[in-house]
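One structure, pasted below without further comment.
The complex appears here without one of its protein chains, the remainder shown in place.
Take a look at chain A:
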Amino acid sequence: MKNKVNHELHYEQIALGELKPENEYDKDKIRSIEESNQKILKEYPPELMAAQIKMRMNEPNRDAVQNRRIFRRIYIPLSAAAVFLLFIAIYPVLFERTGTNTSMESDTVRFKGNGPSLYIYRNENGETELLGNNTIVKEKDLLQISYDAQGARYGVIFSIDGRGAVTLHFPGNIYSSTRLDSGGKVLLPYSYELDNAPFFERFFFVTSEHEIDASVIMEKAGRIAKGNKSEMLILPEDQRQQSMILFKEEVE
């Protein structure tokens, strides 16, 4: 017997419990929809999506929305196993420069003096390299961000690229707590593949002893991104900031 084939909405409504399946073909379709549902909800968690939807509802400025697209596209979430493997790869680099003492005295590559530090590593052909200010990078370079709070309790990490797109790296979204982990260097649970934005990628690390509103920081970042991209943020007295820039190699 030939099964009746309906349009997709029909099957979606069966999967939602609004219609009843009529035949085996329906049931097969529903199973595939349910599997797809699970995959999508795992990939795009409801709490994160709800936060982004709410943010968009309160944000008529379409430019900011455009900027968020960039950050979604270039993030590559890592599994726990991948983070572990990456950590194993990065570990020697971490301590080559700092010894075995996690409360390092200074970051000779990134920021001078004591205090919170941001580290950016490039993983290329299995080799991990700690990048310094003004390093030349290129599209598709795989970067891993790490920070050492060095006593700071809260922080926000973001970057601005040559197109003026702002990418929030930490916390995961503007509604999350900006509480930093203490006790040494912390790898963010993402690697970061550089897209084809031209000229540069400028990273900022804002820290404080007090809770930071990441949405406020992102608003300020957006203003820099649209204006003079070499400026620093204007911050309250209790917040500190550091920045480093990576220059993009032109790819023909």
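Definition applied: a contact is a pair of C-beta atoms (placed from the backbone, for glycine too) under 8 Å apart; a residue touches a chain by one contact, two chains touch by 3 or more; residues count from 1.
Methods note: contacts and distances are computed from a predicted model.
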The hidden chain: which UniProt name fits, "RNA polymerase sigma-70 factor (ECF subfamily)", "Pyruvate dehydrogenase complex E1 component subunit beta", "Urea carboxylase-associated family protein" or "LutB/LldF family L-lactate oxidation iron-sulfur protein"?
"RNA polymerase sigma-70 factor (ECF subfamily)"
Give the residue, chosen from A:Glu22, A:Glu47, A:Glu231 or A:Glu249, that touches the chain omitted from the document.
A:Glu47
Which chain A residues would touch the chain omitted from the figure, given the whole complex?
5-9, 12-13, 15-16, 18, 33, 36-37, 40-41, 44, 46-47, 49-50, 52-54, 56-57, 65, 69, 72-73
